[in-house]
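Missing here: one protein chain of the complex. Every other protein chain is in place.
Coming up: chain A.
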Amino acid sequence: MTVFFDILLFISSILLIVGLRKLSHPESANNGNILAAISVGLGIIVSIFYPMETQNNNYLFIALGIIIGGIIGLIAAKKVAMTAMPEMVSLFNGFGGFSAALISLIWLINHNSSGGYADLSVVLFNLFLGFVAFTGSMVAFGKLSGKLKDNHLKIPYASIVNITLLILAVVLIGVFAYQGKLTHVHLILFTVLSIIYGVTFVAPIGGADMPVVISLLNSLTGITAAISGVMTDNKLMLLGGILVGSSGIILTLLMCVAMNRSLVAVLFGSFSSAKAGETAN
């Protein structure tokens, strides 16, 4: 019985690759989108019925989650104005990141916040990326929809703050993983740090550069999906996540080229864009 589901998962993986391939050609893009959707759908069905060692199933919660989320997603996609598509993508992407962060939290709770060095560092890294993708996408959404102006969220010495926070996060992951256990206070502090970093990372970047940033955050969400795939031993998630992650990075670079900007200028050029904003005022 397990083999049957494994074969389905394999077919789904192939569909995903073909779908993404078709998505990148103008004539076949629509078919590619449908194929990718079928692949994800198949993956969901397999994950629901896959035989597991200790299964409590909790199907009620799963059905409830999919129905509520599916309806909200479909309605939001249908109602959104054509001009507001990029910010919708950003919003969806943020939700994906939040989901990844929740998955890491659940893993930590299920394992009593303790584990081996490798496991813990991977999960904490996933938690960090998930929250960064979430809050970062929310800021990007705010900027694109015009609710958040460039001068609303001003971070003093943004580059220095960002680098300090990033180093702090990496060091904390190392320390917690080395200890092999997290207290509740540590977990909450680390979560808060991740949430703050997402905001300070995107806030200094000008509104015009948001599409590039969304593409970058999209690639981050892909990586969290891949890591969650390793955590739950699901090869489709790993494959899909890495495909999104690597293609997302290439796409980010291509978008920079199309806009005649370098990625470094987009991420760290915040300095100049903030100055330009000041002189405009």
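Assume contacts are C-beta pairs under 8 Å (C-beta built on N, C-alpha and C of every residue); 3 or more make two chains touch, one makes a residue touch a chain; residues count from 1.
In this text, contacts and distances are computed from a predicted model.
Novice: For the chain that's not shown, choose its UniProt protein name out of "Phenylacetate-CoA oxygenase subunit PaaI", "proton-translocating NAD(P)(+) transhydrogenase", "ABC transporter permease" or "Cytochrome c oxidase subunit II".
Specialist: "proton-translocating NAD(P)(+) transhydrogenase"
Novice: Could you tell me which of A:Ala77, A:Ile163, A:Ile188 or A:Ala208 touches the chain that is not displayed?
Specialist: Answer from the full complex: A:Ala77 touches the omitted chain.
Novice: Provide the residue numbers of chain A that touch the chain removed from this figure.
Specialist: 16-17, 20-21, 23-26, 29-30, 32-34, 36-37, 40, 43-44, 47-48, 50, 52, 54-58, 61-62, 64-66, 68-70, 72-74, 76-78, 80, 82, 85-86, 88-89, 92-93, 95-96, 98-100, 102-103, 105-107, 109-110, 116-119, 211, 214-215, 218, 221-222, 224-226, 228-232, 234-248, 250-251, 254-255, 258
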